[in-house]
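A single protein chain has been omitted; all remaining protein chains appear in their positions.
Presenting chain A:
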Amino acid sequence: MLDTSRSAAHLTHNGNGAASAAPFLRITGIDKHFGSFRALSNVTLDVQAGEFICFLGPSGCGKSTLLRIIAGLERQNAGMIHSLDQDISDLPPAQRQFGILFQSYALFPNLNVRENIVYGLRNRRMRSAEIDSRLNELIELIDLKGSEGKYPAQLSGGQQQRVALARAIAPSPRLLLLDEPLSALDAKVRVHLRQQIRDLQRRLGLTAIMVTHDQEEALSMADRVVAMRDGEVEQIGTPTEVYHTPRSLFVAGFVGKMNILPGRVGGGRLSIGSLSFAMPAFYDTPENQGEVIACLRPEQMRLKAAGAADALPARVMQLEFLGSFWRATLVVPALGDAEISVDLTSRDMADMPVAIGESVGVALPEDRFAVFPASQSGQVRESVRQ
């Protein structure tokens, strides 16, 4: 199909030794101010060739600004950007050879699909036969055969974004940058296009960075997620790392629902209400001493029959039907009368129906606790606000 993208080609040229040492993109100590407002501070990040990275964070946290700095559309106030050991901090956008996809598609309204896609190829003075074959490949790739002559206004949002994608990858960019490419689309189209983009990126071996504020999108697409807050990187990790072992309460709350239980840490033990647990190794750090917040995700707990041996007694206060699962709100006396949410699959519900007001048992997976200093408790609200 499509010839390998330039990023991969570049790597093979470089040989074996050197290429593996230097990451494809190395971002170090990026600062950015708008007037007195600090949009980014000391952002540092490595991106490996062929990776799909997601910048995740609430709106206004500086994701787009970081992406635009990588693209060269914005100039950083401090910090460096290297690509394969070459300093590209001061290169204009055109010379970085990065493709970019915007939320607004930004298709040229006066050019048709074909002309939009080949726009960047013409700039590179390719022969017209070459351009034609490239165009056909791309059209096929984005599934828009037969629409070559249409204008952007005649296409649906999803189709427009696919054309924009084709335009961005047509000149074989070394890196593909996507700024919330899906957030203007309907939920259904969004999920479909999500897969299409990911599929394409894998097949072409593209390195890609995508900005999103949708945690589901980030978790489902990314090889690694960069969680951001107020212009700073909070955590970098695979989706499972970020989800299961968040580094801060903010990240914990942003990537999914969390039960929040006030507790204490002392002598390597975590005590909540009248109970005491072994401290999970990952969170056994010097900061996590004294007053802490312990977190558990609703789907990690299990409901059992009232009085079951390994379960805490609890009472069902609320039941919420959420389609593919149920969310029960329980009060657990042993946890100091804390309210916790527990998710039940439809099968769980069929096996053991529960109703509001009933007494049940709940089993806590103690090794799944995420623990943060109590000083972070303010971050809960922040992460939910999105």
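In this section, contacts are C-beta pairs under 8 Å (C-beta built on N, C-alpha and C of every residue); 3 or more make two chains touch, one makes a residue touch a chain; residues count from 1.
Following the convention adopted for this analysis, contacts and distances are computed from a predicted model.
Peer 1: Name the absent chain by its UniProt protein name; which of "Lactate utilization protein C", "2-aminoethylphosphonate ABC transporter permease subunit", "Molybdopterin dehydrogenase" or "2Fe-2S ferredoxin-type domain-containing protein" is it?
Peer 2: "2-aminoethylphosphonate ABC transporter permease subunit"
Peer 1: Taking the full complex into account, find the residue in A:171, A:237, A:253 or A:298 that is in contact with the omitted chain.
Peer 2: Here the residue in touch with the unshown chain is A:171.
Peer 1: Can you say which of A:79, A:120 or A:263 touches the chain missing from this structure?
Peer 2: A:120
Peer 1: Please identify which residue in A:78, A:184, A:236 or A:260 touches the non-displayed chain.
Peer 2: For the chain that is not drawn, the touching residue is A:184.
Peer 1: Looking beyond the chains shown, say which of A:57, A:79 or A:99 touches the absent one.
Peer 2: Considering the complete complex, A:99 is the one touching the chain left out.
Peer 1: Identify the residues of chain A touching the omitted chain, counting contacts across the whole complex.
Peer 2: Those residues of chain A that touch the unshown chain are 71-73, 92-100, 102-104, 106, 108-111, 119-120, 122-124, 153, 164, 167-168, 171, 184.
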